[in-house]
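Only one protein chain is missing; all other protein chains are in place.
The block that comes next holds chain A.
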Amino acid sequence: MNTIYLFIFLPFIFACIVPFLYKHLNRQVHTGWFVLVVPLSILIYLLRFIPAVSSGETFEYTFSWIPSFGIHITSYVDGLGLLFGLLISGVGALVILYSIFYMSKVREALHNFYIYLLMFMGAMLGLVFSDHMLAFYGFWELTSVSSFLLISYWYERKSSRQGAMKSMLITVFGGFGLLAGFIMLMMMADTYSIRELIANMEVIQGHSLFIPAMLCILLGAFTKSAQFPFSIWLPDAMEAPTPVSSYLHSATMVKAGIYLVARMTPVFGGSPVWFWLVSGVGIITLLYGSLTALRQTDLKPLLAYSTISQLGLIMSLLGIGSLAVYFGPGESGTVFTVATFAALFHLFNHSTFKGSLFMVVGIIDHETGRRDIRYLGGLMHVMPITFTIALVGGLSMAGLPPFNGFLSKEMFFAAVLDVSKAGVFGLNSIGTLFPIIAWVASILTFVYCMIFVFKTFGGKYHPERLNRKVHEAPIGMLIAPMVLGLLVLLIFFFPNVLGKYILTPALSAVLPMMTVSSYDLKISAWHGVNYELLMTIGVILLGGLLYMAKKRWLPAARKFPQNLTLNHFFNEGLSGAERWSASLTNRYMTGSLRHYLLYIFVFFVLLLMGSLLWFYGLRFDFSNNAMISVFDAGLVICMIISALTVLLAGNRIVAIVALGALGYMVSMFFVIFRAPDLALTQMVVETVTTVLFLLCFYHLPKLKKSMERLSFKWTNLFISIAVGLTVTVLGLSANGHKLFEPITSFFENSYKLAGAKNIVNAILVDFRGFDTMLEISVLTIAGLGVYVLIRQRSKRGKEHEAE
């Protein structure tokens, strides 16, 4: 057992002791303080990897789980995993610190909250450090499950439950796609290891399953990372407590799809389908998210749509970066390698500024009780520190200097300009769309960032619209967003520290075939006057104008018809599917036992008769028949008569006696067939059964003359004759085929093998002892059932008497 496993499983292990901590210590100490230890220790542990990983080393630990099937869980630490690991543990620590002040220790079920949160943290760590595809998939689904639990944390609210359900449906649907894609990859490369997959990419790229596997894997990535049109779950996921939104739904979980795309870039990159899907869907999502974010009045959905839009940006950068695989090492390749680098850079930046913005919204919600910008305004003077953090985060998101968002936004502009000139995959004709869409979306982003910051903090303060006295948040709640805000600034001034130690190793994991000198990857704020800078200036000017004139167009934009939204289509589709399946099910699940029996019998006849005819199984062989004595014929006639008596008797006693007679005649047949044990058993059982019947019939109503319709009787008759015929034909055909020699000669050694002279007994208690044991347990269960049913009645009877 290596320490890396310990650290991946630490959150799970700690989750087990959280309930005890909560039960015994929560009154004195907020449970969050104990939980905080987990991400902090993981963070410190991971930080120790940085020097080695940045010098190009990777670490691999294998733990044999099921060695006989060759299933090993391999943990693999490389730059990409480490980048995510640091985000998960770092943002995790800050979020937990924040939640200590956000979640009331008196009112909230903190043990649930922290168990789910730790479960998520463990799953996410497992995800980014797994090399085995099935382990990857397992952790992937576990993040969906923990996200579901966290969104529905306030499960007494209907909107929470609905939001959780929606996110579960969409992400797990994508998860199935991912599993299918992984299985296809395994079929192609004959390995479950992602690294061996990358090593075998020549085999995969020529395979006919290449495109289907890619589509399935992208389905998983797009649903998880809320790409258009699967993005609709993310705004509804905002029903979760704000620390959760900040952690899962902006910094980590939604980036799992990005992680997957980055991991799979060496395998699929270089294919035009991959390029167009990833960059196209990404850039459409960027535009869609920023457009929709503008229309929001609630701060959390506004941030959710902005997250969707930013994820689209990162996704499109990864798509553009995949061209590096196409071009290979060389000058053009290097240009697109920088795009991938920008994707990783923006991913990190987004986690810092969006995390802090979510925390700001949480603070506003906590202090004012409102999240709607139509009620807020002028908070600048009441909450100066919160305002400063919001300003830093907001301007960084808008792409202004001196914040880290500016750097990655400039790199994004450079990448879209490069791709419009790439001249492959049909980019000549429509490649210019990339810079245009990117620029328009950036203007919209600028506008909603301004709305977020200045509609909340600027303008007039309306204390009468808020239900409580507003003051600055407690210092503990401000620490976490302040740390993130500080990072936003620090990264702007020292981007190359981050670039050299964390991003470059991650880049070499995404594009292992590229050898890029660190000179190409220098991030600098000033490149001289170039297109990127002009684009940014244009964004600020036009965005500023649009913000100033917002009173003219914003109300109209908010009136976008509800029934044209994706959400509306999803809800309609879902309820339509529910209605349709309910009506279909109700049509055949009628609640009538007879109908179910009819289905069973019809199926029985069709299946057996069908397969007999299909496989030419009809063969009758009468040559082995034994002689029929007069006595046998008489017995058969008597049996038919007594069975008919059971059928036609109008009197209960007659029916029971006829049934008993039938049973005794069966035991006579057993005598004729040289089966003394059977005859004896049948005799005893038949006697007991008859007594039982008589006992019960005493309590049961008389047989009524059946008042059934004629069609009912004819259907029954038809079905029963068909069943009887099937059994007869089947029995005759079975006797006609002798495919195998009887194995009975083995049992004839019973005296030698089991010391028994009665072969049948030896089979029952010795050769097939387990069967007999199970038979006894069936008897026991039936006996218990009879006992309970009778006892329950007598109890109720007594209660009746007592009343």
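Assume contacts are C-beta pairs under 8 Å (C-beta built on N, C-alpha and C of every residue); 3 or more make two chains touch, one makes a residue touch a chain; residues count from 1.
The criterion applied here is as follows: contacts and distances are computed from a predicted model.
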| item | value |
| --- | --- |
| Listed names "MoxR family ATPase", "Molybdopterin converting factor subunit 1", "Na(+)/H(+) antiporter subunit C" or "TldD/PmbA family protein", with the criterion being the UniProt name of the chain not displayed | "Na(+)/H(+) antiporter subunit C" |
| Residue of A:T388, A:N571 or A:N735 touching the missing chain in the full complex | A:N735 |
| Selected from A:G528, A:P561 or A:P701 as touching the chain missing from the view | A:P701 |
| Residues from chain A at the interface with the omitted partner, ascending | 586, 589-594, 597-598, 601, 622, 624-628, 632-633, 636, 639-640, 643-644, 646-647, 652, 655, 659, 662-663, 666, 669-670, 672-678, 681-682, 685, 688-689, 692-693, 696-697, 699-701, 703-704, 706, 708, 715-717, 719-721, 723-725, 727-728, 731-732, 734-735, 742-744, 747-748, 750-751, 757-760, 763-764, 768, 771-772, 775, 778-779, 782-783, 785-786, 789-790, 792-793 |
